[in-house]
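Removed from the display is one protein chain of the complex; every other protein chain stays in position.
Showing subunit A:
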Amino acid sequence: MAIRCVASRKTLAGLKETSSRLLGFRGVQTFTLPDLPYDYGALEPAISGEIMQIHHQKHHQAYVTNYNNALEQLDQAVNKGDASTVVKLQSAIKFNGGGHVNHSIFWKNLAPVNEGGGEPPKGSLGSAIDTHFGSPEGLVKKMSAEGAAVQGSGWVWLGLDKELKKLVVDTTANQDPLVTKGGSLVPLVGIDVWEHAYYLQYKNVRPEYLKNVWKVINWKYASEVYEKECN
């Protein structure tokens, strides 16, 4: 009983605002696909409506579905004391759970131009960026370069190291969340560099996608997260 509560509460705490909770048959909390706060076509021309729709309705939905399945199987295995199965499920949980975590952040990292998308960061985050990277342009250049250099699938992040109290740029492979690179890292901005994030529009030219995605980055949201973590 105790294990089930720990598994539910800790892992799901971060997603309170974005996913509605349904109590499954055994009390395992399941996840649902969060709605986008804007229309699929609202990020054009930076990201096409076609990509947004498939990315949200197909890719993210698949992560959610498979994550729920894996958690259900995990619950059963834990209750049976089936250690082998618990271990076997870890990669599916990491991959699909990570996919859900990352994409939930990503949708909030984006905003239409007429809702602030692309407006440079202000306030304390703006100052911190100037301090650590010289200027927003300096940060963008670094993140774009590292995002382009990711081999295969992954993400490029602007994160806050809560303990060291500084901003960091880092990359993760596949669907690994930023926290896998350091327990004190809080994601502020994540950019998906999996091919599915840009291929239909930009084909093999990932640097072009990275150049354009900044026009719809929602720095207001990143600032909110930053300020909350700093207080």
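Descriptive notes on the structure:
The rule we apply is simple: a residue touches a chain if its C-beta (ideal position, glycine included) is under 8 Å from a C-beta of that chain, and two chains touch if they have at least 3 such contacts; residues count from 1.
Methods note: contacts and distances are computed from a predicted model.
Considering only "ALA-interacting subunit", "Mitotic spindle assembly checkpoint protein MAD2A", "superoxide dismutase" or "Transcription initiation factor TFIID subunit 2", the record for the omitted chain gives "superoxide dismutase", by its UniProt protein name.
Interface note for the absent chain: among A:K165, A:H196 or A:K215, the touching residue is A:H196.
Residue-wise, the contact with the chain that is not shown comes from A:I54, picked out of A:I54, A:V86, A:V113 or A:V169.
Of the candidate positions A:V87, A:A145 or A:A173, contact with the hidden chain is made by A:A173. Of the residues in subunit A, those that touch the hidden partner chain are 54, 58-59, 62, 91, 95, 151-154, 173-175, 194-196, 199-200, 203-204.
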